[in-house]
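Mind looking over this structure? Questions follow.
The other protein chains are all here in position, but one chain of the complex has been omitted.
Take a look at chain A:
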Amino acid sequence: MSESVLDVEHLFWQVDGKTILADIHFSLPKGQMLGLIGPNGAGKSSLLRCLYRYIVPSSGSIDLFGKGLTTYSAKALARTVAVVQQDTPHYFDLTTEQLVTMGLTPHKGLFDATTQHDRELINSALAKVGLTQHAKQPYEHLSGGEKQRALIARAIVQQPQILILDEPTNHLDIRYQIQILELVASLGISVIASIHDLNLASAMCDKLLLLDQGKLIAKGHPSAVLSERQISDVFGVCCEVNAHPQHGKPLISYFYGYQTANRASHQDE
């Protein structure tokens, strides 16, 4: 087992007496990709927000490289952890290149100019996500997949040790879903991503974390987490789990017809 970059223990978060996250604990080994799965409202985004300190948890500890998260300055934290969010607000006037350049922010002091070395970093990040020819275009004019890739390029420029992705594959077609996750995996840094598509999560992640109503239901290798029983308990759907023909990890086939089944059971009563 390699060293862990992130350790979370007994994490709780309550708002107005309502518990959003309850007793979460896990650790992220260096260089691994951790998938966060669970139904809508399970607390996936809240957990991620705790990790990049946008939310202050009610209790529990989060350690980054063995040091408490609260001991990091805002800049030091941004140099260690980069985040790609699911929704980005409307930018009124930015080119793709400028958006990517923003990744330099935590590395620069007052009045620091963008150096030749920075330019090379930005260009190589743009090349890595395949957006070199879109560099001078307004960010707003990019397609959904290109926007997501531009945000990943910004995260690359940020040179983090941990990358947090909040539903990076939302609104993307299947080609981009695979492309973006493979791109992220190829960077060689530790990644935590919340993913809706269980088959995608199974194929791409080293470990999975299954959340339901703020509680940790299961964690570990995809084959340990994605059992027929657990999927039916948490998501309320029936399925059959087999080994994927290519990578051997769980492949889920869902069963359909819940409406008719409900109607039939109501008629019986």
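Points worth noting:
Quick note on the criterion: a contact is a pair of C-beta atoms (placed from the backbone, for glycine too) under 8 Å apart; a residue touches a chain by one contact, two chains touch by 3 or more; residues count from 1.
As a convention for this text, contacts and distances are computed from a predicted model.
In the listed set "Nitrite reductase", "ABC transporter permease", "Chemotaxis protein CheA" or "Stage V sporulation protein AA", the entry agreeing with the UniProt name of the missing subunit chain is "ABC transporter permease".
Note on the undisplayed chain: of the listed residues A:V5, A:L104 or A:I189, the one touching it is A:L104. As for the chain not pictured, it touches chain A at residues 52-54, 73-79, 81-83, 85, 88-95, 98-99, 102-106, 108, 110-111, 136, 138, 158.
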